[in-house]
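Omission of a single protein chain aside, the complex is shown with its protein chains in their original locations.
Showing chain A:
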Amino acid sequence: MKLKQLEGLLGTLQQFSHPKVELEQYPTGPHIASRLLYTAENTFGDISGKVVADFGCGCGTLGVASTLVGAEQVIGIDIDPESLEIASINAVEMELDIDFIRCDINKLRWRDHWIDTVVMNPPFGTRRKGSDMEFLAMALKVASGAVYSLHKTTTRDYIKRTALRDCNARSAEVLCQLRFDVPQLYKFHKKKEVDIAVDLWRFEPCEKIMIV
């Protein structure tokens, strides 16, 4: 699938109807989402024929994109039932098979390194400090191949250090910098649109510890 075509399809997805501030619910736009998956597949071969998990899937944009670029099985996890409902509808409308699970990412108990690839746009941790790193640590525990994630550029050094030191990462690499338009969903945002710089990261987990 061509990049433009992927971006176009993602643009048709339904997004949060009543975003919940405390869960940092804002969608990854089609521009960023399509580039994330396109890079993961075409540069690294991390998607097609793989089992992919979408952490904090919201309305399912990254999971849908993974399926469109050839993931064999996609599993979307979110804590919020309303988002999962929209995500299921999006999958059905696109005629894609995606599994969804309602769970708190911090309370996942999956077999270690069972998933091939995790894709995510975690909460930046502006509402609950540290939630971005909690997502990352869990992603690096369940993945055996790679983790793709978006983090604020202002936290770049911190992310790298913490990922390598505390989160079981063997490598941590910024692939590119993107501009993320967080629309004015929330009252505490004064401007109409808040344009922030984010990094697209690729992490690899440490040695496999297969637990059966």
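One rule holds for everything that comes next: a contact is a pair of C-beta atoms (placed from the backbone, for glycine too) under 8 Å apart; a residue touches a chain by one contact, two chains touch by 3 or more; residues count from 1.
Please note the rule applied: contacts and distances are computed from a predicted model.
UniProt lists the omitted chain of the complex under the protein name "Multifunctional methyltransferase subunit" (options: "Multifunctional methyltransferase subunit", "DNA primase large subunit", "Cytoplasmic tRNA 2-thiolation protein 1" or "Peptidase M20 dimerisation domain-containing protein"). When the omitted chain is restored, the residue from A:Glu72, A:Glu93, A:Asp166 or A:Asp181 that touches it is A:Glu72. Contact with the chain not shown here comes from a single listed residue; of A:Arg109, A:Lys129 or A:Arg165, that residue is A:Arg109. Among A:Leu84, A:Ala137, A:Leu150 or A:Leu178, only A:Leu84 touches the chain that is left out of the view.
What chain A contributes to its contact with the hidden chain is residues 49, 51, 72-73, 75, 79, 81, 84-85, 88, 97, 99-104, 107-111, 114-115, 210, 212.
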